[in-house]
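Only one protein chain is missing from this complex, and each of the others stays in its spot.
== chain A ==
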Amino acid sequence: MRALAERFREILGDDGVITDPVRLRTYECDGLTVHRATPGIVVLPGTAEQIAEIVRECNAARTPYIARGSGTGLSGGALPRADGVLIVTSRMRRIIEIDVANQRAVVEPGVTNLAISQAARPHGYYYAPDPSSQQICSIGGNVAENSGGAHCLKYGFTVNHVLACEIVTPDGEITWLGGGDPGYDLLGAFIGSEGTLGIATKVVVRLTRTPEAVLTLLAAFDGIERGGRAVSAIIGAGIVPAAIEMMDALAIEAAEAAVGCGYPEGAGAVLIVELDGPEAEVRHQFERVETICAEAGAFELRVARDDAERAAVWTGRKSAFAAVGRISPAYIVQDGVVPRTALPEVLAAIDALSADYGIRVANVFHAGDGNLHPLVLFDDAVPGEGTRAEEVSGRILDLCVEHGGSITGEHGVGVDKSRYMTKMFGDDDLDTMQLLRCAFDPMNLCNPGKVFPTPRLCGEAPGVRRGVHPLVASGEAELF
């Protein structure tokens, strides 16, 4: 490690390399604070060339390396290793180009998600994916996690808005993915690979025209069931809102305690429906949404007609994760997906789990696409409660898989959920993913130990082992 740090100082200068134990601790975890490790070395490169050099040095020393953006990840993707190097992109914050004529921007990986929209806004454009962490999280982290946001129901995820990436490959080469290449969509496969296939050093994003009209509705129901009925009816009417978000009674209670969002009193569930697009479309569809919500039993409808009113409606929802801190000493933020039509059944099952284990669960979810964020509340001062909360949290993922959904909709697998991967995928499926991994990172040094349950060495990737070599195969039927 010491020799490596020396080499890094030659490449980056003294202020680009951190080895002081106290300062290293700053980087010991991401947004999932239960997993911690002090990194061996932290480097703060400023260019792609420097990252390429760092990666080549790591390869030569057989030392694992991990990229880190802003460290807001919620699955431990950027969890460092004591025997590894953490490559932090916080000095790569340049917006290289806002290219309005081509509706795109070229940015460095450390640029925050929101900064792109802010730079584009004067031109009438914005960057569509909007994770709730957008003020802090980096575009490089978004690329790695294929991050979504409240508005991805209509607009899609990071993968639908990134046109090309310059990356440093695990070989230490600089190359471009996307941007006109025919053939395998390596850009698409890179996005969402959680930093295991290389490090993004430039990102070309699509800019979206700021919508002409935005209308937001807050509908209050006596409970989740009626709210869910409204969601089904909206989708059934052929309407694709920009966002449909739901909160249950406990989540509302927390939000009121934290930010005093002033949602209708007595609401057992609130639904936020936002429509955007051309004025004439939005106005017409909004009336239908209002009617649908009323028919489904909403006892109060509030319409936000300008940005200030809209912000008021969203305050409660956007604060929900942090807000539960007001009603519970500790909590787990879960992220799972079910087919939207299975929501009522799964929510009922979560209720039952909660009662069984005596653990409260607050539900906040992207109702339009079935992405649940159950907040599992517990008191770590009460013996055994933490363990029971973890069990409930795990059982919720089981429910998601049983109903044909996913163990993660946007927070990623990281270290947190790698053991759940076998519940969604069989050995052959995971082996095939490993083939891609080995094609990019044969030495298994690029963010190793994340995403996949039992990492195999590339030489023994089963796809290769079982695939009979053609020379052997010809005439050697007994090998079958």
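Convention: contacts are C-beta pairs under 8 Å (C-beta built on N, C-alpha and C of every residue); 3 or more make two chains touch, one makes a residue touch a chain; residues count from 1.
Keep this in mind: contacts and distances are computed from a predicted model.
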Key: Which of "Acetolactate synthase", "Quinol oxidase subunit 2", "Urea transport system permease protein" or "FAD-binding oxidoreductase" matches, in UniProt, the chain that is not displayed   = "FAD-binding oxidoreductase"
Message = Among A:38, A:59, A:160 or A:319, which one touches the chain that has been omitted from the display?
response = A:160
Key: Listed residues A:40, A:84 or A:370, member touching the removed chain   = A:370
Query = Mind pulling the chain A residues that touch the left-out chain?
reply = 99, 101-104, 145-146, 148, 152, 156-157, 159-160, 169, 175-177, 179-189, 191-193, 209, 211-212, 232, 235-236, 238-240, 277-281, 284-285, 337-341, 366, 369-371, 404-413, 417, 421, 424-426, 428-433, 435-440, 451, 461, 463-464, 466-470, 473-477, 479-480
